[in-house]
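Every protein chain except one is present and positioned as in the full complex.
Showing subunit A:
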Amino acid sequence: MMATKFESQLSLSRPYLTRLELQEAQNNTVSDVRTYLQRKNVIFGFLSELCVHFQFPRKTLETAMYYYQRYYIFNKFESELCHTVATSCLLLSCKQVETFKKANELCIMSFKLRNMNNYKQDAIESFKKRLFQIELSILETCGFDYRINSRVHIDEYIVKLGKALKLNHDICYLAWIIAYDAIRLNILLIVPQHAIALGILKITCELLGKNDMKNMNNFNEFKTEIDSVNEAYFAIVNYYINAFDNCSLKDNLPTHILPSVNLDSFIELKKNAGNDRGLKELGEQIRKSDKYLTTARDFTQIERRYVLLPQFISDEKTALGEKRFKL
């Protein structure tokens, strides 16, 4: 059988984008940021309820939240479809972190939590079909990059890094509670999970007045750097400043460790952080000319290839000869 000749799209995975890069990409997909964020809050509540019902570990929820946010970087946001996308994210997340659950059970619970109790099996079947289509789209928006959400998750990193840094149980426990708020943020799309865990531990040490991580500027030992840790640190501090009333920390504060915490606690942290900032952004011109961000994804392209390493692309360019490539 001879092959059909057609054009092919080759994409290099970029699992993390800076804050401004995310905004640039979402210019194509999110027309009303406020609606998107409001829906995200509702959807994350819904996902949390599903996870509680099925007694999934936190890593399942964290991975589903990553998928949900990643999906809407490259796919048009339509508020009516959010629950379907979220259920699909959870289905895929269950497979990714080995907490498998049958699609049927997820669908039924997804219906029930939305008070859709008078459903017929036909409705479940068509919902499932939609889930399966979205499942593949989610993987495509992740570039089939399984390096992310593959092994250790934020709460597990808190324990591991807490041990490595010889932080006491109270610090780690409070950090573990803060991490539950952190997984809702788009910082998941910006820096890796171990950098987020370090950012959380830094916040916790400061909230408790401990100096364990003070003046810690070199994170080479943990395969990250200060800018990534600070990016996470500020993302979380800003979240508490902007949305303290909705956070889970307020309702689950272990008062035997930290008697009280309020908005001012985080404003104080930010004030004391001085000139420290997060990741450095590239110039606007570079961002505007980055086709990965500015061009809407063409999922109608027949052959869409996904690679993880730039080397793969340069090798192929060499093999093909530059003239056959056109940008």
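Simple rule for what comes next: contacts are C-beta pairs under 8 Å (C-beta built on N, C-alpha and C of every residue); 3 or more make two chains touch, one makes a residue touch a chain; residues count from 1.
Here is the rule we go by: contacts and distances are computed from a predicted model.
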item: Protein name as given in UniProt for the chain not displayed, "small monomeric GTPase", "[RNA-polymerase]-subunit kinase", "Exoribonuclease phosphorolytic domain-containing protein" or "Ribonuclease P protein subunit p20"; value: "[RNA-polymerase]-subunit kinase"
item: Touching residue (missing chain; options A:E7, A:E80, A:D122 or A:D251); value: A:E7
item: Among A:T18, A:Q69 or A:Q96, the residue in touch with the chain that has been omitted; value: A:Q96
item: Residue numbers in subunit A that touch the chain omitted from display; value: 1-12, 91-92, 95-96, 98, 100, 102-104, 128, 131-133, 135-136, 139-140, 144-147, 150-151, 291-292, 295, 302-308, 312-313, 316-317, 319-320, 324-327
